[in-house]
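Attaching a single structure in structure tokens format; questions to follow.
Complex shown without one protein chain; remaining protein chains in place.
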Amino acid sequence: MPVDERFYTFKGPQSLRTLLAVCGLDADVEADPEITSVASAAKARAGDICFFEGDPKRGMNVSAEATACFVQEQAADALPDGVVPVVVSHPRFAHKRAGEVLFELKPWSEAGDEPAIHPSARIAPTAVIGAGAAIGEDAQVAPGAVIGPGVQIGARTKIGPNAAIRCALIGNDVTILAGVSIGEAGFGVTAGPTGAEDVPQWGRVIVQDLVTIGANTCVDRGAFDDTIIGERTKIDNLVQIAHNVVIGRNVMMASFTGISGTSTIDDGVVMGGRVGIADHVHIGAGAQLAAASGIFRDIPAGEAWGGSPARPLRQYLREIAWIQKQVAPKKKPK
Amino acid sequence: MPVDERFYTFKGPQSLRTLLAVCGLDADVEADPEITSVASAAKARAGDICFFEGDPKRGMNVSAEATACFVQEQAADALPDGVVPVVVSHPRFAHKRAGEVLFELKPWSEAGDEPAIHPSARIAPTAVIGAGAAIGEDAQVAPGAVIGPGVQIGARTKIGPNAAIRCALIGNDVTILAGVSIGEAGFGVTAGPTGAEDVPQWGRVIVQDLVTIGANTCVDRGAFDDTIIGERTKIDNLVQIAHNVVIGRNVMMASFTGISGTSTIDDGVVMGGRVGIADHVHIGAGAQLAAASGIFRDIPAGEAWGGSPARPLRQYLREIAWIQKQVAPKKKPK
Partner (left out) sequence: MPVDERFYTFKGPQSLRTLLAVCGLDADVEADPEITSVASAAKARAGDICFFEGDPKRGMNVSAEATACFVQEQAADALPDGVVPVVVSHPRFAHKRAGEVLFELKPWSEAGDEPAIHPSARIAPTAVIGAGAAIGEDAQVAPGAVIGPGVQIGARTKIGPNAAIRCALIGNDVTILAGVSIGEAGFGVTAGPTGAEDVPQWGRVIVQDLVTIGANTCVDRGAFDDTIIGERTKIDNLVQIAHNVVIGRNVMMASFTGISGTSTIDDGVVMGGRVGIADHVHIGAGAQLAAASGIFRDIPAGEAWGGSPARPLRQYLREIAWIQKQVAPKKKPK
């Protein structure tokens, strides 16, 4: 998915060798194609540079359309034909550097085009609407809310006080309560040559119509793709939704629920409070996750699971009852 | 409890038939009384319309004082004499619609009467004080704090930066730290004919004297009644208190504690971090809940409980020790 220039400034293409030089990366490359963007390995297209870390024998999903790919030495030969290998010690870190040469996240108070605010929208005096943002008909933006550059807010949508929204497209009839954070970078860390490094996040957040998001909840933008919250999904206070999470329609998420990166939640899933879901997990439609369950695997549609690590709810309840029976308080002799 | 017109605009009474027509609800009713307010089934009085869902054979606590009640067909005959049944497919959704015809939550930046700010109170320049709000003697409101219309803030109370408070009465000598959300709608969802629907919340938050509320904590307003936090109760950062929760005096709640709707916490209860309490539960005075415990039942006064689901702390500790003994690492043979 291309980097959205409403949210990121494109600083212009670079030849691969120039890009490496600007990044201070010392790598010999066999060709010098023009690099126009960064992408994930699986979705890279012509003009994109991507990265691959890990053991290529366990599988390597680098798109054959990618123009170039940062790899460690042992993986260079495994790249698809036509993808220029760029051998470096820290591929993900190199990719971070390349991305930062090509693009820049627009700062919260970027100067630029006047925002397009519908005359019927009510914007409180201490709210801030970024350059190039758009606010729809009858929308309300409460005091202290900060709408970043390029953000789109739909009709009748209400943004609560001191909410902060960037890199996001928000639908119609959405309700966002106080202190919500949408579109921040979230948590991507890689090892660089001198220690931990933040991985830049080049994606967006899409919030569909009729969604409600509770106070002080956080929704991070995608790393390359989008974080998506489907129609009529209802989210309680103090929930965490990480980058690239895709949530369907009519999903219910109670307080302190956390969804780790790139997990997918299908329509109608119901989560009790404090549910934790690991990364890259799929929750089938209509599944019910008991309060405080810890989900480290895919859950089939329609099933009820509980416990941590989660198992089918009936099994979990049997285990609890069994343990309590084994360790029952001793009864006094008659 | 009547809807408080400091926080909600009353749009005027409606005859029952007109109300149903405005809501687009197709229901035959046997009478056409004047409806002046919405209420919960148990507390409805003359003029109120309430709703009942569920199986009336399991008990129906609809007040005989209610003027009308939305019900599904099978429950209509079970209503107390004199309560006009309004048969609909989705009673709670119909009640939502009726409430929204009668009342409207005042928006954060409602125009109206000048707030009453004591001359000794210190209001930071970027703080926003809503119409009709009152700020007491020597109170402090930090930068970016947003005080909604009609909110009352007591003497010597300190409101932290970027806190947002609506539909609330805050006592004297209260300390509210940065980023706190008080009085947002919280999490009430019902099924409507086309999917999930937010249930409007018509109540308030009462914070008594000498309470402290930690940074980024959320306290939701009541659905019909009030969410109440008793005198000298001390709440840590990142705590969630849902609608209609009633907390006594001198209660201690550590970080990440969450109290679900309509639960009651008596005086002097102490909660370690990350305690989760289900809805409609009662915690007796002086009970001690261990860190990370999950409370799904009433807890007697003065007892110590732990684990999830919680059991008496001594029993919980015995279970842990027993499991560890059963699965002890094998010792090497001598």
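As written, the chain order gives the labels A and B, with residue 1 at the start of each chain.
We adopt the following convention: a residue touches a chain if its C-beta (ideal position, glycine included) is under 8 Å from a C-beta of that chain, and two chains touch if they have at least 3 such contacts.
Given the structure is predicted, the values throughout are model-derived calculations rather than measurements.
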item: Hidden partner chain, touching residue among A:121, A:164 or A:210; value: A:164
item: Candidate in contact with the missing chain, chosen from A:55, A:198 or A:298; value: A:198
item: Candidate in contact with the missing chain, chosen from B:6, B:43, B:118 or B:234; value: B:234
item: Hidden partner chain, touching residue among A:36, A:126, A:140 or A:264; value: A:126
item: Contacts of subunit B with the absent chain, listed as residue ranges; value: 122, 124-126, 140, 142-144, 160-162, 175, 177-179, 210, 212, 214-216, 231-234, 236-238, 249-250, 252, 254-256, 273-274, 291-292, 320, 323-324, 326-327, 329
item: Subunit A residues touching the omitted chain (full complex); value: 107-109, 126, 128, 144, 146, 162, 164, 179, 181, 184-187, 189, 195-198, 216, 218, 220, 238, 240, 242, 256, 258, 260, 274, 276, 278, 294, 296, 308-309, 311, 315, 318-319, 322-323
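To be clear about the criterion, only the chains that are shown with their structure count from here on.
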item: Gap in Å, rounded to a whole number, between the CA centres of subunit B and subunit A; value: 31
